[in-house]
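Note that one protein chain of the assembly has been removed; the remaining protein chains are unaltered in position.
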Amino acid sequence: MHETAATKASALSLLEEQQGITRDLLGRLAHAGPRFWLVVTVLGILFIVGIVGVVLRLQGGLADRAKWGYYAATFAFLLTAFQGAPIVSLATRMVKGHWRRPLARASELFAVVGVLSSVLFLIMLNIIPPVQGRRTLWFEWPVGAPYLFDSLAVIFLAVCGLGLLYTAALPDIAAARDRVPGGRKGLWTALALDWQGTPEQWRLQKVALGVLGGFYLMFFVFTHLLVSVDYVMALVPGWKDNIFPAFHALVGLQSGVAITLVALGLLRWVGGYKKYIDMEQFWGLSKLLLALSLLWFYFQWSAFITFWYGKQPGEQSVLTFLMFGPYAGLYLTAFLCGFLLPFLLLIWNVVRRSTVGPFLAGCIVLVGAFADRLRLYVAAFSVEDIKLHALETVPATHLPDSADLMIMIGMVAGAILMYLLATRIVPPVSVWEVKEMLHYRVVRMFMKTRVVVLAKPE
Amino acid sequence: MAKRTALGLYKDAHAAAAAVENLKQGRFTDQDIDILSGTPYPEGAFGEHHIGHKLFVFPFIGAACGFSVGLLLTAGTQLSYPMVTGGKPILSVPPMAIIMYEGTMLGAILFTILGILFESRLPRVRKSVYDARITEGYVGIRVACDAQRFDAALNALKQAGADDVKFDTQPGAATA
Amino acid sequence: MQERVQISDEQINRELLSGVLHTPLWFWGLVLLLGAVAGVGVIAAGFLVYFGVGVLGLNRPVFWGFLITNFVFWVGISHAGVMISAILRLTQAEWRRPVTRAAEVLTIFALSTAALFPLIHTGRPWRALYWVFPYDFSRGIWPNVRSPLIWDPSAIFTYLTGTILFVFIALVPDLGMVRDRTTGWRHKLYSVLSLGWEGNPRQWRLQAVAGILLSALILPVFVSVHSIVSWDFGMAVAVETWHATVFAPYFVIGAVHSGVSAVVTMMALLLWIFKLKNYIRPDHFDALGRLLVVVATAWLYFYVLDFFFGMYALEPQEIANRTLIMFQWPMSFMFVLFALASYFIPIPLWLSRKNRRNITLMFWSSILVNIGMWMERFQIIVPGLMRKEPFTFTWGGYAPTVVELAMVTGSFALVGLGLLIFSKFFPLIPAWEQKEGQLLQDEVQVGRAKVPGLVHE
Partner (left out) sequence: MADRKWVMVVDADRCTGCEACVVACQAENNLPINEEEGFLKHRAFEWIHIERYWEGEFPNVKARFLPLMCQQCTNAPCEPVCPVYATYHNNEGLNVQVYNRCVGTRYCANNCPYQVRFFNFFEPVWPESMKSYLNPDVTVRSRGIMEKCTFCVQRIHRKSRLAKKEGRDLRDGEVSPACVQACPADALVFGDVTNKDSRVVKLVEDKRNFQLLEHLGTGPNVIYLKKVDPNARNGSH
């Protein structure tokens, strides 16, 4: 039942619609409102405060590991939430979901934060003790472990993310080069590498996106494995928990989805992209978030039930240390915000099919992720003698001082700042992908009812 | 009063839709008209009204029942037969949680099945006019109405270009 | 889907019912063959029950062997059904249509077969009832809910019940169709089974909703089943290599790996035996292959986590166990076979689209995967027991006996037999879903090209 005349007519209107989109989205690129710059300045100041905090910390020296717990947690949070976000776009791209198109860029843009976390990692390197004579991922590996390999992983991840972002944004950059006047034209011309959108270029871009996407996912999981073991598990004596690296990465995926939801909400309500970002995107992501939240509980439960049933003294002390002892509060927060609240929110289809509900769930999950990272890293860093066979005495809680607070707030602010600045170079809603969608998403009559026809090109 | 039933069979779904339209114009309501097809059409394809259902209530009731049964069994057996094993508490919650979870899910599934049957009005014992060709791609439009409006119904069905029209011979009785 | 065939509903009915309405000679031949093999297995089981567990190759410390391995294996296979039907239903993957029912039915028979093994291999099977059922009200003697062996039956029972009902609900429209095509006692039978289905909008609407809702409900069960099976081992503090936190997700993903491979095998067989080339097309194998590449890689990740972080703590048993698996004949040989079969041969093959669309190759490689996964289960269970405790004095070995081999082989025949008999009574490919798929096909004009599309409500 295809009415050819209708399709022709729609083809014409389609063209106009596409031009409209291009003009609109690139127009926003040309000039940002004062409100934007206000936010940027505020964030900038906070970022500087954060840097000051780091400097203060550095004066305390690197020897005392316990002092650096909050710094490490902040780094871990960036690695978890911000760098987890791009996976949302690449995963949904792999399954060819049309609903993803308007949100792909919003999530990919978070890759720029990789630069910040790589810089932060420089200090992390000097905090952990050498591997000799202690339980470690590397056994007695001769050279470079863990420092070399960990930093390589972190840097690769960042580079891969930037590559992904660049490849995905290339057509839009070219469009900006052609249309947007002003000082940044030179930059765009340089970046666009005379992209003309020939079929070969498009095909190449598609392949590149696939490959980079796969690599990013693998690097993400791998980096989380290294960091989680070298900076958390290996520092807690008697903690042998082989699901932990997977859990660490899982929280990454979960909070990646969450932070994307938050970004979408802000783009919709504050950024003024209501036209493009609609319930459909929130709906799709909220289903993903629900699944990942369930997995959160599943992974924690598998670890818990094994230790609880095992009843070995070593296991018991780890449970008390990380869940029910000094960090019970943080763990409770992580549990509520990482699993229970989002679960209770998102099982209702009414909530999932809204914009506010998923946004809210996203915020909650982010809080949970941060609490979880604090719990793990602060706890692990507060252990004195890591060469023991089992944790004999549970070390006391380590409370944040002013410097810690400055670091935590400042660095997160810095990450957001980078994101905002990036949106000045690359439109936060992918022009070419949204335009492409108009081809493949058609509304038609099916006998007496309206239906949506989704086409999936190979 | 006596009701009679007619069934129009259409090879072309559009024709069937037209028949429904005719009937609607003939002041036949959705209650009188039944659309029988061997394939699920998108909702409203024949201009039929939206079908409401309360299926989503059932799993929650089921879950509640299942959960309580699970709780009863696990807690009850442990308390009524208090044996210390491996230094675990007499009322060990984590194992209970696992079994209660299974109970909950089982309850939810069972009630959902019941809900599906109930909401789709199955099983259906009372036989009415039917034709085997419906599961062969034909669409059947069935009208049940008072004896005196019966001819109007037949005409409406025929007008839309029915490939075949069947009806019960005498009021009430059905032929298949 | 790329190449699209439009078949008349009448033809669909005829082709999908041929297996139900006519019984060719080969059918009886196959039934006899499988029956014989299964029979041998049953006789072996009789042996076991009559003479005692001694007829198995078990000893101290290896108290669990082939039979438990086989149990885990079949539970794993049973995860195919829900993986395919539920997840693909929820994600509205179009290519699921012909695959779903066969996969679910495979689940049913695999699970029932699996459930037999732990029961038979107990020392006193005739007493094992009160292991499961809290029936002894008079004396107030109850099963011990703290034991994973009580969690198991509860999970399996839930999963089995759920799947059977799920299959039935999705079967009702087709039963109506069969009812219209049969006469005599069969007509009566199917009239009863189809609950007087006549396909009005309400029934179809509920059918659609039911698919989604039941999928969503059965998915959590699906995850829990193999997790709980894994906890049979994970809870055992005495066997260092079993006592791993990663076991639950690791077992589940492994189950999906072997299960989906089993579906590939079965689809190929269906295609060849029932000549269903109009329904099972290279596209389906392509899609399944693509899915498997992802699943298998995820499985490998968890395998590495388990294998590596077992040794991470450098406990003597862990080291002893790894040395046994990797370097000591014949385990080392098995280890190499396992690695090649379960991942390193099939996955590289499936990376190329050409191979994925080559059905013969998919058939054999998917069988290879399941050989590998059977070994994987064995390597988890038995070596752990052989090098259980640091008291080297009681380290032991294990070699299966004829009885065990017969029972394992029999189990395969049993599942095959079940599927065959099911296919005699019900169409293994959902006819109505097939028709719906055709109805919803559409195209979108992009420039000069016609891009295949789908109608969504």
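Labels A, B and C are assigned to the chains in the order they are written; within every chain, residues are numbered from 1.
Criterion: contacts are C-beta pairs under 8 Å (C-beta built on N, C-alpha and C of every residue); 3 or more make two chains touch, one makes a residue touch a chain.
Everything quoted here is computed from the prediction, not taken from an experiment.
The chain we do not see here touches A, B, C in the full complex. Only one residue from A:23, A:96 or A:311 touches the chain missing from this view: A:311. Considering the whole complex, the residue from C:131, C:157, C:272 or C:364 that touches the absent chain is C:131.
In the complete complex, the hidden chain is touched by one of C:79, C:101 or C:146, namely C:146. Of the listed positions C:179, C:356, C:388 or C:435, the one in contact with the omitted chain in the full complex is C:388.
Within the complete assembly, residues 81, 83-88, 92 of subunit B touch the chain that is not shown.
Considering the complete assembly, subunit C touches the hidden chain via residues 51-54, 58-64, 118, 122-125, 127-128, 130-132, 141-144, 146-150, 232, 235-239, 385, 388-394, 396-397. One chain of the complex is left out; on subunit A, the residues touching it are 309, 311-314, 316, 389-390.
Please note the rule applied: only the chains that are shown with their structure count from here on.
The greatest centre-to-centre distance from subunit A, using averaged C-alpha positions, is reached by B.
Taking the mean of each chain's C-alpha atoms, the chain whose centre lies closest to the overall C-alpha mean is C. When the C-beta contacts at B-C and at A-C are tallied, the pair with the greater total is B-C. Separating the CA-averaged centres of subunit A and subunit B is a span of 44 Å.
Note: centroid distance subunit B to subunit C, computed from Cα atoms, is 30 Å. Shown for subunit B are the residues that touch two or more other chains, namely 41-43, 46, 56, 86, 88, 98. Residue positions of subunit C with contacts to 2 or more other chains are 220, 455, 457.
Contact residues of subunit A toward subunit B in the complex are 304-305, 308-309, 311, 349, 446-449, 451.
Interface of subunit A with subunit C (complex): residues 1-2, 4, 7, 11, 95, 135, 137, 139, 221, 225, 240-246, 294, 298-299, 302-303, 305-307, 309-312, 439-440, 442, 444, 446, 451-458. The touching residues of subunit B, counted against subunit C in their complex, run 34-43, 46, 48, 51, 53, 55-56, 59, 73-74, 77-78, 80-81, 83, 85-86, 88, 92, 95-96, 98-99, 101-103, 105-106, 108-110, 112-113, 116-117, 119-125, 127-128, 130, 132, 134-137.
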